[in-house]
Structures are given as structure tokens and as C-alpha cells.
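For this depiction, one protein chain was excluded, whereas all remaining protein chains were kept in their positions.
All chains are identified by letter, namely A, B, C, D and E, in their written order; residue positions are counted from 1 within each chain.
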Amino acid sequence: MSDRNRFQPLDAGAVPRFAGASTFMRLSLARAEEVDLALVGVPFDGGTTNRTGARHGPREVRNQSSLCRRVHHASLASPFDLMRVADCGDAPVNPVDKEESLDGIATFFGEIAEAGAVPLTVGGDHLVTLPILRGLHKGRPRALVHFDAHTDTYDEIFGTRYNHGTPFRRAVEEGLLDPKRMIQIGLRGAISHAANYDWAREAGIRLVFIEELRERGIDDVMAEARALVGTDETYVSFDIDVIDPAFAPGTGTPEIGGVTSFEAQRLVRHLAGLHIVGADIVEVSPPLDGTGVTALTAATLMFELLCVMAEGMAARNGTS
Amino acid sequence: MSDRNRFQPLDAGAVPRFAGASTFMRLSLARAEEVDLALVGVPFDGGTTNRTGARHGPREVRNQSSLCRRVHHASLASPFDLMRVADCGDAPVNPVDKEESLDGIATFFGEIAEAGAVPLTVGGDHLVTLPILRGLHKGRPRALVHFDAHTDTYDEIFGTRYNHGTPFRRAVEEGLLDPKRMIQIGLRGAISHAANYDWAREAGIRLVFIEELRERGIDDVMAEARALVGTDETYVSFDIDVIDPAFAPGTGTPEIGGVTSFEAQRLVRHLAGLHIVGADIVEVSPPLDGTGVTALTAATLMFELLCVMAEGMAARNGTS
Amino acid sequence: MSDRNRFQPLDAGAVPRFAGASTFMRLSLARAEEVDLALVGVPFDGGTTNRTGARHGPREVRNQSSLCRRVHHASLASPFDLMRVADCGDAPVNPVDKEESLDGIATFFGEIAEAGAVPLTVGGDHLVTLPILRGLHKGRPRALVHFDAHTDTYDEIFGTRYNHGTPFRRAVEEGLLDPKRMIQIGLRGAISHAANYDWAREAGIRLVFIEELRERGIDDVMAEARALVGTDETYVSFDIDVIDPAFAPGTGTPEIGGVTSFEAQRLVRHLAGLHIVGADIVEVSPPLDGTGVTALTAATLMFELLCVMAEGMAARNGTS
Amino acid sequence: MSDRNRFQPLDAGAVPRFAGASTFMRLSLARAEEVDLALVGVPFDGGTTNRTGARHGPREVRNQSSLCRRVHHASLASPFDLMRVADCGDAPVNPVDKEESLDGIATFFGEIAEAGAVPLTVGGDHLVTLPILRGLHKGRPRALVHFDAHTDTYDEIFGTRYNHGTPFRRAVEEGLLDPKRMIQIGLRGAISHAANYDWAREAGIRLVFIEELRERGIDDVMAEARALVGTDETYVSFDIDVIDPAFAPGTGTPEIGGVTSFEAQRLVRHLAGLHIVGADIVEVSPPLDGTGVTALTAATLMFELLCVMAEGMAARNGTS
Amino acid sequence: MSDRNRFQPLDAGAVPRFAGASTFMRLSLARAEEVDLALVGVPFDGGTTNRTGARHGPREVRNQSSLCRRVHHASLASPFDLMRVADCGDAPVNPVDKEESLDGIATFFGEIAEAGAVPLTVGGDHLVTLPILRGLHKGRPRALVHFDAHTDTYDEIFGTRYNHGTPFRRAVEEGLLDPKRMIQIGLRGAISHAANYDWAREAGIRLVFIEELRERGIDDVMAEARALVGTDETYVSFDIDVIDPAFAPGTGTPEIGGVTSFEAQRLVRHLAGLHIVGADIVEVSPPLDGTGVTALTAATLMFELLCVMAEGMAARNGTS
Partner (left out) sequence: MSDRNRFQPLDAGAVPRFAGASTFMRLSLARAEEVDLALVGVPFDGGTTNRTGARHGPREVRNQSSLCRRVHHASLASPFDLMRVADCGDAPVNPVDKEESLDGIATFFGEIAEAGAVPLTVGGDHLVTLPILRGLHKGRPRALVHFDAHTDTYDEIFGTRYNHGTPFRRAVEEGLLDPKRMIQIGLRGAISHAANYDWAREAGIRLVFIEELRERGIDDVMAEARALVGTDETYVSFDIDVIDPAFAPGTGTPEIGGVTSFEAQRLVRHLAGLHIVGADIVEVSPPLDGTGVTALTAATLMFELLCVMAEGMAARNGTS
């Protein structure tokens, strides 16, 4: 196989989409050092306090990503022609040992960063973003664009500081993220206490509730987001529950009244031009997903992210 | 347990949401005389002419309401701090005797009214609104804000005057509702005869079709609704089928082209300030609900209603 | 049975919607020569390259169409009072012989045209539109209004020229459609090669992507569509996947970010006044449809189309 | 169509099983006076005290019966060559009026009996057996072979004497059945009171629990059943819940530990030679049936019953 | 409410099975000190190495147990007349802290034992049996009758000694169980290493594979089991996966070729006369359970166990 074909999806007009073992976007399996963009899974949901199942996310997103194609219909971005992309497998996790998993995930992403690849990840619950950030950390806090129904900035739940409601508080405390350059978009849903948003606000994180998003419109809010993070190294975290459960029912903490999948695509497209050092899509829980539409949505948004990331890398490399 | 804790939801950071027997919003079971706002079920669908299942609505909404929390993220309303709220159980029904059920339901709500509590009910099919109104009746017709795909003002179906397509005609005839202060919002779906809307119009009921709702916008229509009912005692009836079946598939008579769950939340929030003497959410049919999203939507809207009702009561009491 | 009753749906206030064998909209079975508008099925999915199941579309749409009624709530169109409408059965197909099926379908629609009836069809996959057009062909290319996520104008897939990705290219080549009067609305989804849209554009087909549709709005785009086809004989093809999978999950090639069912209804209503010589709704795949909402959506859109077609026929006949 | 073809199923090697509107076993629709054996539906579940849905039984059994064929593989019985068989539609029912439904069903079956046809019915809940027996009654109590998990001989439930737990008590009281020639097979499941079986035993009904059935074996028990009813006119009632819910989950009152579908087939085959004046399969509830296997099981058992009934009629007629 | 009624299920002929909040068998909620037999849940699945969901077991078994009744149809055991039985709620668990959960569960069961009640538990995954045994421990190892597809006597999985594959090894090591009086019935399924059974055999545990069970028959094997444990204090652990997935699909580690639900009932009935100090049913995973049949099976077996346990207690008390 020529090197070019090595990093191309299988030709769906020759090999049916339902054939063969499924990898992300029907790409080859490869090691991180071979690629520019590494599609990886983190099948861990040990931080979930209520409805689990996100551990099955990577496999089912792989299955549904067999419906992906090569060229973006609107931007005509063609990521596989710009960058070497492959399925680099799953981070090592231990389903019955949270600490070991956090360590293993961090090490795995450290190696990806070391290899010079940029990871695009499918979780897992939102706790996995913490060890990803640890692994990718290079001494300076990153900016963050975060799509979610929840801030995930609790201090503790059930007396533990490491669960899927706390990763962004920990990441700020650990110096992995700079709260002044963090924006959380799509927030909604009742809260446990009126003080729940206080820490985030005091830390300087920009909170954009669904009401503001709808009132100002996506273009305006995303312009603000782009201005906030500028050309800094930015991580993107996409919790599938920012999307309304009509469009993405397969998630552990659904909140009605969310964005549509059309809006979700536009949110992601507005990331064009940012300096993205990693991105994730988390909280896809296949056992809760009736017809597979949530995993399909995740796979499609993964392609949207891939287009933005590959074009950004090419632009920074002067290769596009 | 202190009286304060008695009317608080279980702490979801200490007792997992999936633990224990499920009550509405994880509240205590209590008698109506102990509370200000009574969350109750009416598990009756004997008025359903086609697809049944709404009898299972209260139980499944209880299950899904374990995802509810305490404070509204946008209004910061905190109903459990304002009012005593509890799960007051289900009205007595006889699944094979419609007349006995209508009587039992009316008596049950009469006792709630007698006890001084305001009921927030989960049905059951829409016929249950009739005996609820009978039970709550105090001599003067109430105003009504009614969200629904259908007017439910038929005279007869299958030769019977008491079924889920007739409650509002009966209620007007019985003097329970004042048609001049009734508004029905979200209407759509083909009809059996062009004359189907005639009675309602002649009676003076304000019909707002989905087309008008979308054209004028929710703010405008709801301003009209608030103006129409003013400060009169008002009942609110929310048929889940006003929502599009993509968002709420689990219902007996789905009509495509409905409001989104985001819009549904806004419709309810616009009820703030009204003098609500009772409210219901009906026609949730769990056997027809693939992933539970309909019951979740009902539970969330129940919380939205609760916020509006508790704040209204507090304002009228001068306690907020 | 009087002739009038012969072409009326069963009375749902006398015969329950769940009773009896299901036909389209609970109409009688009849031969094409008895009717003005023939509701027919084409249960064939042998052109499907990935996920099949559309062969089961006609039966399940018949089942769900038991929820249809007689009069359009907004336009008050009353198709059964305007035209003789019936269920004229399914086209003959051979599930294991594509060529024989294409021939059988074309012959079947040729006979409908011969009988003077206008067909409103439920597929089947999109390949079935090709033999329908062949059967209805009368010497001059027709105009086309086409709702779809995909152009279906590939030249070949898997080395075959006849599959569900190629019908409109074949139809143009065969002189069945005039590309200059073809408009495709709702396009989206990644493509295999950047050149995928070239043929259609060069042929003169008007491509309206979802982004343009949302930006300009439905009214504006549909005004253009009506202007494009004018009073020419026009065929309407509605691929259910133009609708977002939240609203219509049961289809073989879902693409997120599509139109809502509310928007779909408006798209169809804008066809009022066109000279429609046939219409279809295709790619409904019941095995992939969790709660039946896709078939219900197809049945409702079938009624929307029926209203537009019956009123158009009546207007042209001077009978309305 | 020749008279012979009129009463034959569609040829599944020419018209696919998924094509066309579905009737029982893909037979023609006909009036009772045209046939020897009338396949009919009774879509009524207004006697159901807990989980409804059996009203949808006839339609879904029609759908699944498209998998039926013509000749029994073991007995080589060929019912469509022996007798005129057709789908005679559904009994008239009123979903919101139990009394009217009981009357309508009885009249419908009275007309079938009057026409000289023998009905093979799909319910509906078990209450429908009572009006069927009333309609078929000819002055002398019939014998009964009854397969069920429950005796359905309660006196009252919820204070009503007519519900799906009481039909056989009413039928004995009304002189429709002779308790001394009644046998109930497959009984199991906890009961409300130890005295629940007393009435049946005192009336002389033979109760065969699942434990006895398994210990003695099907051959032995069915020999007893045949001996009990002899050559008397016998009605057969098959409640699908006699089958284990692994094989038939789609029913309102499932009881684990039931017979397998293989055993169910054998139970039915042992009815060969009896003088069957009518038979039913009841309590199939499609909304509770995950994959359609319950309706498929009912359709297959319907064919098993049809073989036994057609051969019995032919033998009594001297035509086989 | 009289004390007698306090410990009776709701009357299903007066209060429908679908009404009200669901408790185990529609019993009252009570404290352990009020009852003889405590029905409890342990909603914990943090020991699960692959497919989770058993944390939702107690709630869904409560829901399905609304189908339970009062008197055993075969033994005529009437547990609620013999003993005070109630729903005593769920053990405290921490979904993101395994150690804390193990401690909390053990304490909870210690208090039940202290109160003099005998617990009948619904899990949770199989790890929960370990802290239950710890809580019930009274200084002398208990005998065990264990139904399962797996021995659950691994030493470590994923480097942890506490997960759902290890509880019985730990329990033996901790002196909670006496391996010489342990019998495991229904074992099957491929294993990781041929040595997997060595530890159990060397410890003296009696392993009965499904092949032996089927060959010798249930009566013979259970006679051996009864002889093995004699009149010693015995714990009973029933892993739902001993049952074939056709009957009980909703479990994390299904193994085909298991016992039927009929056989499962017989296995439990053979426990009559044993001195049972506690029992559990574990590994019911509702998210994996299509139609609820697994939770229904668990609820029914819970009733079977309750009958055996209540009769045994009464016999030992001399009260039956």
C-alpha cells in the first residue's frame, strides 16, 4: 500500500461500508508517530455518578463512523489530503481502578504529544478530559473552548474530587487550563445549589447559557470565543449532552432544550483558524442510544472537528 | 428529619439518583394537608380512543424525575426553599370502569383543594383534566392556558361524550372553565371535518395554531395569553403532544411539526406571575417511548411549572 | 357502498384506527382506472449500497397512515372531497432481480399513467424513482423538485450504473428529466470527492445546500423552485433523509443537520399550484426506525402532498 | 380470479412477503358467508386491568402472518386446499365503551355462525372470548380446551364482573360452557388468595398446572383433554401467556416458567380430531413485544390451529 | 393502617399495579427492625469489568415486582401471612468510590442482622455479595448455595482483588464462607485459562457445570446441595446469568446455554427447608434488557426465594 493510501479511508464505492472490522472513519490502524492527527478512544466511564455506558463510546462511534466520507460538503475541506490521519487505538484503562486509568490515559496522551501528533479523542465520560490535558501539558496553561450542558466545575461529588463533574476545576487548579481563556457554551439544566456557578465565575471562566446562545446567535457567540482564545494553544472539549436529547439521546445526563445537530455543526465550524492542540467528544453512551443516532452524531462532529483541525495545521504549516 | 429536610429532594451528591424507590423529584411521600404544592399522578387512560399507555405515565415520570435538581439555572427559582412540596401519590382509578374513575379522581382533587394545596399532576390521558377541574372547582369558571396539538373539544367520539378528545367542551358546558378566557396553543394536525374548530371558535376560545405561533413568536403569543387570563384563577394543561415527536415520541396521538423542547420550556416560563390553581402534564405514554426521553421531558417541564407556581404562590403570599 | 364513500377513509370515530387490515390512509383498495390519485407502494431496495430495509417502507407507512385524517388544518384542503383517491397496491418487484424489478415498476406506472391517474408513491430506495419516471414518461422531459440530503447523481457506485445513488443522472441521460428545470433542496453531508457535484452543476441542476436553505429561508428558496418549474409538468421526489435523523431516524443514509419535520411540511406546502404529475417519498427503512416516527412522518407528508396535488388537479380541472 | 385462487394465499415466490397491505396469511378479504373458516380479529382490550396493547394484536399478527406458508411440514395438512379460508376483517368495537363492544362482538360472531363459517380469532384481551362464545352459542353449553397461565375465573376485579380475569366464570354462569368438560392447561403464577382456584375446582373444571404438565408430559395431558371433550362441540381458547415470556414477551400479564413455542405447537396438534366450533388466540400486545416474536408466534399457532380445524371439518364433511 | 395491613402488598384488585411509587412487591417502606424479612437493594456495579448497568437493578426490579402476587400457586406458601416483610430501601453506595461502597454496604447489612431481620437483596453486580457477607458475618463461616454461569473465584482481574469476578475467593479467604459447604450450580462458558477452576476445586468447592446439571437433573443435584449444607446457616446467591439469555438478556456477562426460567424456579424451590440467613439476586442490568423480562424474572425469583425463606423461618419458629 502506498503511503498515500495508507492514510486514506477505504473506498466506499469498492468496499461496502458494512464490511470489515470497523476503525474510525474506515482508516488504517497506525502508531501515533506515523501520523499528524491521531484518532483515539478513551473507553472509560469510571467517573460517572449516575448512568454509565460511555465506556462503549469509542467502539460504537467507530461503527457509526463507517458512514463518514472524505470531503466536507460546505468548506470542501479534505483532511485526508492535507494530513496523515489514522486510528491510533484506545488509551489503556482499568475499568475497576480509577487512579490507574487516570495515569494510563495521561501517559498515553503524553506519548502522542511526544510523537508530535495531535489527538482527536472519543470518550468515555468527561473525567477523561483531565488526564488528556495532563498528558498534553507542556508547561503553560491552555485555552479551552468547551461545549456542554454542564460546567463540570464541581469541587466534589460523593466526596470525591475526581469524577465526571469536576474535570475543569481540577484542570484549572493543576495549571493545565487558563480560566481567563476558557469559555463554556450551551449551559443549561437545573442545578443543585444557586452557588454552583460561583467558582467558575470567580475564576474568570466565561459561561454562555443556552438562553444567551439563542438570543445572540451562534455567529456572535463564537466570534467572542475565537477572540477569547486568539492564537493561543487551545483545547476543544465537546460533551455530546450540549446537544438536545432528541438529537443525541444516548448520554448519561441528558438535558432537554439543547442545541440541534445543525447548530452543533455550526459551532464546530466556527473553530476554524484556531490553534487546536487536541479535541475530544465525550459522554456518548451507546446502551442508552436507541437507534445509534448519538454515535452517528458524534462521528459526524468528529469529521467536522477533523476538517477544522487539519486545515488549521496545514495553514500553520504553510501547506494548504 | 427536620421539617425543612422533609420537603427537600434527596441529596444527589450523597444518595445516587438511581437508588431507592422513585418518587417525583426524589421528594418525600406526604399527605396533601402537609404541603403547599402537591405533585400527584393520575394513572388513567380509559378515555383513549387509539394508542393507550398513558396509565403508565406517572410511574415513568417519577423514574425519570430522578434526574431533576433544585434550582432553575436561568431564573434561579428555588421552589423547595419557597414552598413545601411533596409526592402526594396517585389518584384512585379503576382501569376497567371509566365512570368510577372520573368520580374517584374528582374526589381526590377535591380533597387536595380542601387541604389548601395546589396540585401539579402527571396523567394519564387528557380526559383526566375534566375530573381534576371538577375537583378543584369553587363556583366560578377558571381561565385556562392550554398547550396541545389538538383542541380536545369534540362533542362525541364513538358515541361517547367522555373521552380524551372531549374534556374541554365538557368543562365549558359544566361551567368549570370560561371559554372567553381560554387559549389553546400549538394546534396542528389534520382534522376529521372542516367544522371541527367551529364550536371552539363560537364559544370564544382563542385558538393559536403552530403556524401563528412560529410566525409571531413565543414571546408575543404568550404575552397575549397572559393578558387574556390576567390575574384570574387559571388552570394550565400541558399535553405532551404539543411537542414534536422527535422530542417526545412517547404519546398516543403524535403530530409532526410541533414545538421543540426548548420552545416548550419558554412557553412554560412565560406563565410566571399568573395565578395558577392547578396544572397538569398529560398523554405521556411510556410503552411508546423508545429511550425514555418523553418522560424525561415531562419531568423537566414539571420542574419548570413547579418553579413558576412556587414563585407565584410566594409572591401572592408576600413570602418571596 | 356509495361511490362517494368508496373513496373516503374509514370514519375513525366509528371504526378505531387500530382495526382492520391497514391501507394507505384507511382508504379502499382500488384499481388505478377508478381513481384520480393513486396511492401506491414500491417495496424495493435492491439499489441500496449500505443499510437496506426500505423494501418494508410501504407496509409500515400504511400502518402509520392510520393516524391520518381528512382535512388539512391550515389550508383546509379536503382531498377526498376533491378527488377520487385510493390505495392501488404495490408495484410488482423481484427482491433478487434488479433488472426485472426496474421493468416491472416502469410497466406498473405506465399503466397508472395510461389509466389517467396521478401516482403518489412510497418507496423503496431512491432507485425506484427512475422506473417511475420511465413509466410516467410522455415524450418530453419533466421538471423536478427534489428534496434530499444527497444529489443522487453519481455515475457509478460499485461499478453499477443503477443503484440508489444514480437515478437522477440516469433520468437526465434518458431524457426523462430536464436538468435545467431541476432543483435539489436540502443537500448536505460529506462527499467522497470534491468533484462529486460537478456533473450536476454542469448539467444545469440547481443545488440548494442546507446552509443556503437556512440562510435564505424556506419561503425564498421555494419561490425560486416554483419559478424554475413554472407550469410545466413536474415530478416531486422527497427523500426522507432530507429530514434530520432526530425526526426521521429510520433511513439508510442518515445525515445530521437536516430540516425539521415542521420545515419539511412547509417545503411541501410551497408546492401548491404546481402541475404535479407524480410524487414519491422514498428511503423510509422501518427496521432502522425505533419508534415508528419516520413512517409516521412519511405518512403525514404523504397527506401534505396529497392536499397539494388534489387541489392542483381540481384547480386545473376547474372543479375546486 | 378463479374461486380456487380466491381462497389461496398470495404466492410468496411471485409477490414478496413484504409487499401489499397485510391480511391474515396473505389471504383475500371476504365475507363470512363466502368461507368455511373465517380468520377474524377482535381489537379490544378494554377488559385489561394492567398493561394494555392487545387492541393492536390483530393488525400486528396480520403483519407477521406474512411469513406463513401453505402446507404443514409435519402433518402435511393443506388447509387452503381443504376449505375456503379468508380474512373476514375485525369485529366492531368501541375503545371507550365496554358494553357496546361486548354487544358488537357478540353480534359479529352470531353472524359468522349464522353464515355457517367457523371463526379463528385473534384478540384482543381475554374478555373478548365471552362475547365470542355468546355469539356462537346455539343452546347447549360447549366444551372448552383452554391454554393459559391463568384460570380467568375471578368473580370480580375492581368491582367489575366483566374484565379479562373473569370471562370463563361468566361463560359458565351464562350456560355457554359446561364446566365438567372444561380443561385449563399451563396454569402457573402466584395468586392473590389461596382460595382463587376454589370456584373453578368446585365447578368441576379440570386445572392442569405447569408442574403437572411437565411431569406427565404433553401427550398424556392432551390425551386426557381429548377424552374429556370427546366429540362434543368444543371451543379452543389460547392465551399467549401460557407460553414463557422468553418466547412471547409481548403480553400484558407475563408469567415466567411457561411452555416453549415448541411445546405450544404440540399442544395444538393434539387437538386433531376434535369438533372445534371456534378458536381464539388472545392477549398478544404488540407495544410490549420487542422484536415481533410474539406476533409471529401467534401467527404460527394460528396456522397450526387452522390445519387442525380444516382437517377436522373435512373429516366431518367426508371430504378429506 | 393496622399492623397486619402494614406488611401486606397493596390490593391489586383495588389499586392498579401501575399506580403509585413502586416498592418491592408493592409493600410498605419500613425499617429493618420492624420486619422479619427485609427486601433491600444494593445499587452498585463498580466491580464490573465489562458491561455495567446493574446499579439500576433494584429500581427496575421494584417496577417489575408490581406484577407479583401473594400466594405461591404450587406450594401455596403465603409469605406475607407468615412473616413481616417490607421494602427496607437501598444500601448506601458511592458510585465513584468502591472502597467506601464496600464499607457502606457491609455496615448496612450489619445493621439488618443486628435488627434481627433476614435480608433478601437485589444487586448490583456480584461484588456486592462480599460486603453483604461481611455485614451478616457472625463469627463462623456460612454455607453457600450459589447459582451462576461463573465461579467468580478469580484472584485478580485488572490487577484488582475486588471486582465482580472475585467475591467468593475473597469470602473464603476472609472466613465468611466455608468452601467445603459451598456449591456452585449452572457453570458454563469458555474460560481464560484451563487453570481457572483449580483454586475452587482445591479449596473444596463443589462445581456443578450445566452439563452435569442437565444430565443428572435438577432434583438430584439439588438433593446433593441440600445434603451438603444441611441445617447449617446458609447464604444463597443467585446470579441472573445462570439463566439463559433468551430468558434473561439483561445482564453484563451473558452465556448462552443456560437454565430456563422454569428450571430456575425449580432450583429455588429445592431450597425449601434450608436455614437461609440471607439471599441475593445479582447482575440484573436494565439498560441491556430489551423488554423488561430480566427484571420480571428477577422479581418472580425473589418471590420464590421469599416463599422458601418465610416458610423456613416459620418452621424454625414453630409458627407455621
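As a convention for this text, a residue touches a chain if its C-beta (ideal position, glycine included) is under 8 Å from a C-beta of that chain, and two chains touch if they have at least 3 such contacts.
Note that the coordinates shown come from a computational prediction; the quantities given were computed from them, not determined experimentally.
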Review point. Which visible chains touch the chain that is not shown?
Key: A, C, D, E
Point to revise | Hidden-chain contact residue, picked from the options E:Gly20, E:Gly89, E:Pro245 or E:Gly278 | key: E:Pro245
**Study point:** Absent-chain contact - pick from D:Phe24, D:Phe108 or D:Phe303
**Key:** D:Phe303
Exercise for review: Quick one: say which of C:Asn5, C:Ser75, C:Thr160 or C:Thr231 touches the chain that got left out.
Suggested key: C:Thr160
Exercise for review: Considering the whole complex rather than only what is displayed, give the residues of chain A touching the chain that is not shown.
Suggested key: 15-16, 18-23, 29, 41, 43, 55-56, 58-59, 62-63, 87, 89-90, 92-95
Point to revise | Hidden partner chain, residues of chain C it touches | key: 45-53, 55-56, 94-98, 100, 157-160, 162-163, 287-288
**Study point:** Interface residues of chain E (partner: the chain not displayed)
**Key:** 49-51, 156-158, 187-194, 196, 209-211, 214, 244-246, 249-250, 253-258, 288-291
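In this text, only the chains that are shown with their structure count from here on.
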Revision key, fill the gap. In contact with chain A and chain E alike are the chains B
**Study point:** Proportion of interface numbers common to chain C and chain D (over half same, under half different)
**Key:** same
Practice item. Mind pulling the residue numbers of chain E that touch at least two other chains? Key: 16, 18, 55-56, 94-95
Revision key, fill the gap. Every chain pair meeting the touch definition is listed as A-B, A-C, A-E, B-C, B-D, B-E, C-D, D-E
